[in-house]
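Shown here: the complex without one of its protein chains, the others still in place.
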Amino acid sequence: MELQVDKLCVARGGLAVLRDVSFSVKPGQALVLRGPNGIGKTTLLRTLAGLQPALSGQVSLAFDDMAYAAHVDGIKTTLTVKENLLFWSHVFGTKTIDPAVEAFALADLLDKPAGLLSAGQKRRLGLARLMVTGRAVWILDEPTVSLDQTAVALFGRVIEGHLAGGGLAILATHIDLGLSNALSLELGAYRAVSSLQDDFDEAFL
Amino acid sequence: MELQVDKLCVARGGLAVLRDVSFSVKPGQALVLRGPNGIGKTTLLRTLAGLQPALSGQVSLAFDDMAYAAHVDGIKTTLTVKENLLFWSHVFGTKTIDPAVEAFALADLLDKPAGLLSAGQKRRLGLARLMVTGRAVWILDEPTVSLDQTAVALFGRVIEGHLAGGGLAILATHIDLGLSNALSLELGAYRAVSSLQDDFDEAFL
Amino acid sequence: MASIWEYANPLKFMRTTEAALPFIGWAAALCLGVGLVWGFFFTPDDFRQGSTVKIFYIHVPSAMMAINIWVMMLITSLIWIVRRHHVSALAARAAAPIGAVMTLIALFTGAVWGQPMWGTWWAWDPRLTSFLILFLFYLGYMALWAAIENDDTAADLTSILCLVGSVFALLSRYAVNFWNQGLHQGASLSLDKKENVADVFWYPALVSIAGFVLLFVALVIVRTNTEIRARRARALMARERLG
Amino acid sequence: MIALLARDLRLAVRAGGGFGLGLSFFLIVIVLIPFGVGPETGLLGRIAPGVLWVAALLACLLSLDRMFALDFEDGSLDLLVTSPLPLEGIITVKAVAHWLTTGLPLVAAAPVFALLMNLPGHGYFALVLSLLIGTPALSVIGAFGAALTVGIKRGGLLLSLLVLPLYVPTLIFGAEVARRGAESQPYTSPLLLLAGISFAALALLPMASAAVLRVNLR
Amino acid sequence: MIALLARDLRLAVRAGGGFGLGLSFFLIVIVLIPFGVGPETGLLGRIAPGVLWVAALLACLLSLDRMFALDFEDGSLDLLVTSPLPLEGIITVKAVAHWLTTGLPLVAAAPVFALLMNLPGHGYFALVLSLLIGTPALSVIGAFGAALTVGIKRGGLLLSLLVLPLYVPTLIFGAEVARRGAESQPYTSPLLLLAGISFAALALLPMASAAVLRVNLR
Partner (left out) sequence: MMPELGKYAAEVLSAYAVTLGLLFALVLVSVARARRVKGELEEIEHRSKTRG
């Protein structure tokens, strides 16, 4: 169940953004991606999650081991918090939503339509969805946006729990989560520099 | 030009959220609103900006002294960064966009369609719009979301500059910006507890 | 023997086609000139249709081209889907506006011809109607290209649209036939039915058809190469911005 | 799958739209036509089957852009695509939900509207039958168009442009069945053709739609 | 103001939509009607003025939801409302932009489409005139409807439902002008009424729309 990424090149809008990214993450470990705005964190994560094709390179795990959570959470504003979670648990064939509700302290909000939640409450709901998928590899793009300190701590504990259960996590974040078993990868070194080719080929570059 | 808020009650979805909030901010000062998720920061800021009516209470300044920046930035994805900024400078009748471009290091991105920006770059563009409005009171809802450390520092300097020029700023944020002249207001104390009234009146509360 | 797929390299394609372009261009001008002048000035009037028969020399070639350009787009779209040669997708993109103009010409000349012949500019005849639908397909195809920013995505989507659209275009042709028997005369182009049209009208028409075909080839070359260059320019510019 | 269908139906109902809005649009077109054309009953009765079919088609069309765009915007579509459900299945379910909320109510309400348009009495059965068989094709074809335009903000008009030519065969056969019914002519052959189109579209198009959606999401 | 108009037009053009799409929809409705009604030219000619007007109206309608909803979703509307521009002005500008991108092209293209519908030859002038005078009213009334539904996600269908009844007077007089023109009758009085509606709508409705928009935004 180790996630090995080998010489991955990812592109955005047909243009290579990161080149030859290699790393491996063992079960129980988290990897934190770091780098300035626009370096390509989102692009890399979407590629890992199978939402866009890589230019080249290998990812050792199949896409259906991965659960992805991004800036937008796939929350339906007219459904209640409970209905939102139940739907995803049906789709992913998991049995219960209770651990997720408990972990993110959503119990009080269960019957509230998701559209009425504040920014941070919405975010918590989005993260709770991850637990409901029951998948081993979590791919998280700036998960703590809008969360207050309490909620960040809550989230930290959830991640620790997921890792302790043999899961993996890959996160892009600008703040420090204080995870105990986390590697960190600085992406600045992998910025793609494409060379100008005279005999331009299919990629037109 | 002092902003005085007196016994403001704000409501969301017809339900009082915060009650009797009072504070005053002098030119050159910033006020940082703090409080857990869902306490009502966004609601308060939208009320101050004139986007929703207050239940009761006074705000000393008129709404057209205020510039509001929220989670969504009013960015048109098909227009370039420059076109976006120029449009707002026309609307607000300010002469130039150069200081804003410089302050947020957008020069390299000027001709890029805003839809192609990364999360943090978009955020920078959204904040640059504030400078273009030329207004004295900045109302900022979680302005540093998605920004990396460099950009946060950039933003800190812009705020300091705005304050030094006699401006005001009111921010809601969960992280520490390290502003030198900032007051802080913990909103937890103002949480509205709606009393059930037996002879319920027009407000149905 | 070098493989034909060599020309899938944009640069090679551009070099080869641009070398051939002047010849094709002049041949197109020549054929068009000869065919149309011959048809317009030096053919007799038809005993029934009078001088309107002269519209034949533009109506028929443009109608043929309108259909054949769609077929060409279908083929290049398939090549893109199967082998992913960018030039192929761009050629389809380049051809679409030409096809639309050809359809427009066929529709217009047909309408102008219909007024004296059938007493109406427009009738909901199957041939005419299916041409109108074809025109809509061209419009939709071009609109889709224009609406999508990412070139590869646009190429994928438009080629699938072209495939599905072709099936539905055939279906509508059949449906329209079912719906209305029509006024328009049947095809007389197939060789065995040549007697439908007298030789005096026929030869200039052939030249004119050749002219339309050559003009199309020349235009496609110019436009495809433009698309290739535009695409490279976009890529380079994006790269520049990336720093 | 069933969870998805249930969710989509629930969303449609919650949006206050669901069943009502497609119908209302249908009604409004039916009402506008006499205003435009003039109230002559003979004329109206003659154009009734065709106008009813065109109105049904436009009502279907108007709600198409909601099919994937909402899920795309809030990120649900990304998540659905990476879920264990097969994409073809997702698309079929979405089309079914669309039909249940738009097509089916139209079929049920068509007789009432036909009354407003003075459709001759013996035409009702053929009209309802043709709509019942034809509207599923409209939903499936519409799903293809919606998948094509999913990344485009408010691609509503583009969607119409792409989809309407694809609707032509269905419309022709459907309206022909309804017209022949109204004129008491036999209508078996167009009915069979209509059914053929519906089945072929149901069987084949979801594959094309899935391919398109995959392209659009990457 | 001018900056806003320029921006809206630019956005329309960039969206790839702009001028073409409203037109294409118009074309498509005009093409579909004969498929539904049958190819008889006499019949088509008689219903042509009405159908053309209804089609123009629907084409207008379809692009209405873009008017404020896009700006609402990305927060621009909040910012515009708090800007120094008067809200009535913003709304008028938006309606003007909508008319320029939808109404005007329709007016220009109407003769061609009338040809497809076999409109009698002397009806063209009245048709174009009635559209030229009537379509601005459609845009202004539409702006009101768009303002009403701005908070609702994909409120397209609801919008149609709200706006269409408001369109009825314009439609009646517009189609009447076109019909009388086609039948060579005098049409001064409906034309005057149509012009009256247009002017009144232009003068008064932006105020109502502004009020509605203010309510919707808070």
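Letters are used for the chains, namely A, B, C, D and E, taken in the order the chains are written, and counting of residues starts over at 1 for each.
Here, a contact is a pair of C-beta atoms (placed from the backbone, for glycine too) under 8 Å apart; a residue touches a chain by one contact, two chains touch by 3 or more.
Please read all numbers here as calculations on a predicted model, not as lab measurements.
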item: From C:A123, C:V164 or C:L219, residue that would touch the chain that is not displayed; value: C:L219
item: Which residue of C:T109, C:S130, C:T153 or C:S172 touches the chain not shown here; value: C:T109
item: On subunit C, residues whose C-beta touches the chain left out of the figure; value: 36, 40-41, 45, 50-52, 54-55, 58-59, 62, 97-98, 101, 104-105, 108-109, 112-113, 115-116, 215, 219, 222-223, 225-226, 229-230, 232-233, 236-237, 239-240
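Basically, only the chains that are shown with their structure count from here on.
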item: Chain pair bearing the highest count of C-beta contacts; value: D-E
item: Whole-Å gap separating subunit A and subunit D, where each centre is the average of the chain's CA atoms; value: 37
item: Multi-partner residues of subunit A (each touching 2 or more other chains); value: 13, 71, 77
item: Multi-partner residues of subunit D (each touching 2 or more other chains); value: 15, 152-153, 158, 161, 164-165, 168, 172, 218
item: Of subunit E, residues touching subunit D in the complex; value: 15-17, 21-22, 24-25, 28-29, 31-33, 35-38, 43, 46-47, 49-51, 53-54, 57-58, 62-63, 65-66, 69-70, 152-154, 156-158, 160-161, 164-165, 167-168, 171-172, 175, 179
item: Partner subunit E, residues of subunit C touching it in the complex; value: 111, 120-125, 129, 132-133, 136, 139-140, 143, 146-147, 179-180
item: Residues on subunit C engaged by subunit A in the complex (per definition of touch); value: 8-11, 84-86, 149-152, 228, 231-232, 235-236, 238-239, 242
